[in-house]
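The complex appears here without one of its protein chains, the remainder shown in place.
Order as written gives the chain letters A and B; numbering starts at 1 within each chain.
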Amino acid sequence: MSRTATHNTVAPAVRTEGLTVRYGAFQALSDVTVSLPAGQISGLIGPNGAGKTTLLNAISGFTSIAEGSVHVGHADLTALDARRRALAGVVRGFQTVRLLDRESVLTNVLIGTERLPQPSALAQFFGLPSQWRAGRRDTAAAAEVLDLLGLTGQAHRRVDELPFASRRLVEVARVLVSSPSVILLDEPAAGLDQEGRQELAAVLTRVHHNHPSTMVVVEHDVDLVKSLCSYVIALDSGAFLRDGTPAEVFGDRQVQLAYFGRAAGADA
Amino acid sequence: MGDLGQILVGGITTGSLYALFLLGVLIVFQVSKSINFAYGQVGMIAAFSAWFLYSEQGLPVPLALGVGVLLAVIVNSAIDYAAIRRIPEGRPGLDLVVTLGIFLLITAVMQQLIDANAHTFVSLGADSRAELGGVVVSLNDGIVVGLTVTIIVGAYLLLNRTSLGTSLRASAEDAGIAQAAGVNVRALRTATWAAAGVIAAIVAVLVASRLSVDAFYMTPFLIKAFIAGMIGGLDRFWLPLSVAVALGVYESLTVFILGASAGTPAVFLLIIVVLALVPKRFVNERNEVRA
Partner (left out) sequence: MTGATITRPRRSAQPPATGRGAGARRILTRVAVFAVIAAVPPLLFDDYWVFMSAQVLAFAVATLGLDILYGRTGQMSLAHASFMGVGAYTTYIVSSYGHGPAIQLGAVVVVALLAALVVAVPTLRLSGLRLALVTLAFGELLAWVIRETTDLTGGTQGASVDPIVIGTWDSSEPLHAYLIALVPAAIATLLAAHLGRTQLGRRMLAVRDTELAAESVGVAVARTKITAFLISAVYAGIAGWLYAAIVGFIAPPDFDLFASVYLFVAVVIGGAGTVLGAWLGAAYIVLVPELFTLAGQPNLYPIVGGALLAVVALLVPDGIVGLGRGLWRRVRGARGGQEGSR
C-alpha cells in the first residue's frame, strides 16, 4: 500500500447546493452552499450548535433535507439513502462513538469492510471459497488499519473495556478500513490528549497520503486544523460563514467574532 | 338490518374493549417508552382473583372486585419499580424480554394459586337485554361502551386541558428537559403505571363478564390491542384508539360474512397487508435518532 499522492485524480469533490435542514420550526442549516476540494483534507469549524454535525449528516444521508442537493464528483446523491451513499464511497464517523460495545476491536473494524464487494449471504453462510477469499482480504485490511492506529495489541479486547480515547480510534478505524473516497469525521480528536491528537493528525495525513480521498474533519483545535487541513469551512448558526485556506479563514474578522467571540471568549 | 346491526353492536363493544385496553398501553409507552408484555396478565390477576375471592372465599362481589383492582395496581407498579426501571440504558427491546418472563411467571403463579380451568364470571348485566330497533343490546354492552368513552375522553381532557396533562406530555416528549423544568417525572411515571393497572383491571373484569375467566383468557385480547397500537402508532392518541374499535368491527364483520372461524386469519391478513402497503413513514414511531 505505498501508492504515492495522486490525490485529485481519484477522489471526487463534494458539493452542497442551497442545503436547508429543518427540525420542526428550527432551521439547523440554512441555504448552505459549500464545495470541498477534491483529494484534500478540509476542516469544518464553527461554535457548538453551528450545524457542523448536521452538515455531515446531510452529506452522508443521515438526515432528511428540506431543500438543496448534495453532489459527489459528477453524481447527485440527494435521492440516495445513507446506505447507498456509503456504498458510493461516502463514509462518516460519528461524534458520539457508535460501536458494537460487546464485540472485539477487530469485529468493530471489520464491519467497515461492508463496502468492499462481499459474497452473497448464502456463500457466506455456507463458507464457500469466495467467503474465504473475502475474509482474508478483509482481515488484511483491518490488520493494516489497526496497525496504523496503534490498535493491533487491542485487536481482541472488547471495546467496552477500552479507554475512551481508544474507542474513538476504533470509530475512526471502522471508517478508514474500506479506504472510502469521501471520509467525514466528526470531532475525531475530541477526548484525546495533546499527544493523541497529534498522533491522530499524523495518522490521518498518512492515510490520506496512501489512499487518495476527500476528507472532512470537524475540529475545534485551531493548531490541529492548521497542521492537518489545507482548506477550512466555517459555519455559524446553521449558515455558511467563510471558506478558504486555514490562514484566510482564521484571519477573518467575522469568523473570529463568531467562533472565538463565543468559544474562546467564554473560556477566558 | 337486524343481523348486520347486531354484528355492528358486537364489533363496537369488542372494539371498545380493545381501545380501552390500548389506552393503558399507550400512556405507559408514551411516558416510559416501554412495552409491558405482561399487561394482559395484570388484568387477569384482577379478574381471576376477584372470581376466587367471591366465589371460593365468599367475599361480597364489590369487595372482591375492589381487591382485584387493587392487586392489579400493585402488580403493575411493581413491574415498573422492580424491572422496567432497572433496564440499563441502550438496551432497547429488553423491556419486552423481561416482561415476557413476568408474563410467564404471573400465568404460572395464578394457575398454581387458583387453577387452570375456565370459570363463569359475574355477568355484570350481560343477561339483562333490551331490544332497540331490532337489535338486542345488553346492559353489559352499554356499560362497556359507556365506560370506554368516559375514560378515554377523560384521559384526553386530562392530558390536554390540565397542567398535570402538560407535565405528562412534557415528560413523554423529553424526560430530561421536563425534569429540569421542575416536573416530578418519577411520580408521574408511577402514577401512569398505577392508572394503567386500573385500566387493565377494568377491561379484564369486563371481558371476563362477557366470556369467562382463567389464567390465559387475556392473551388474545392483548394481541389484538397491540396490533391496533402497532397499526395506529403507539405515540399517537386518537388514531390507534380508532383502529382498535375498527379492528373489533372488522373482526365481527369477517365472522359474520365468512363464518365463526374466520376471525383469526382475517386479523393476521389485515396486519400483513397493512404493514406491507402503508408507507414506512406512517407506521413507524417518530424516533429520529440523532446521528
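Structure notes:
Simple rule for what comes next: a residue touches a chain if its C-beta (ideal position, glycine included) is under 8 Å from a C-beta of that chain, and two chains touch if they have at least 3 such contacts.
Quantities reported herein were computed from a predicted structural model and do not represent experimental measurements.
Note that of B:L105, B:L132 or B:L164, the residue touching the chain absent from this view is B:L105. Only one residue from B:L8, B:M230 or B:V255 touches the chain missing from this view: B:M230. The chain not shown here is touched by just one of A:T20, A:S35, A:T78 or A:T152, and that residue is A:T152. Checked against the hidden chain, the listed residues A:L100, A:A190 or A:A239 yield one contact partner: A:L100. Contact with the undisplayed chain is limited, among B:I87, B:A191, B:L239 or B:V255, to B:I87. In the full complex, subunit B touches the hidden chain at residues 35, 83, 86-88, 91-94, 96-109, 111-112, 219-220, 223, 226-227, 230, 261, 264-265, 267-268, 271-273, 275-276, 280, 283-285, 287, 289, 291. Residue-level contact of subunit A with the missing chain is found at 60, 62, 81-83, 86-87, 91-94, 98-104, 106-107, 110-115, 118, 121, 124-127, 131, 134-135, 138-140, 142-143, 146-147, 152, 155-156, 174-175, 178.
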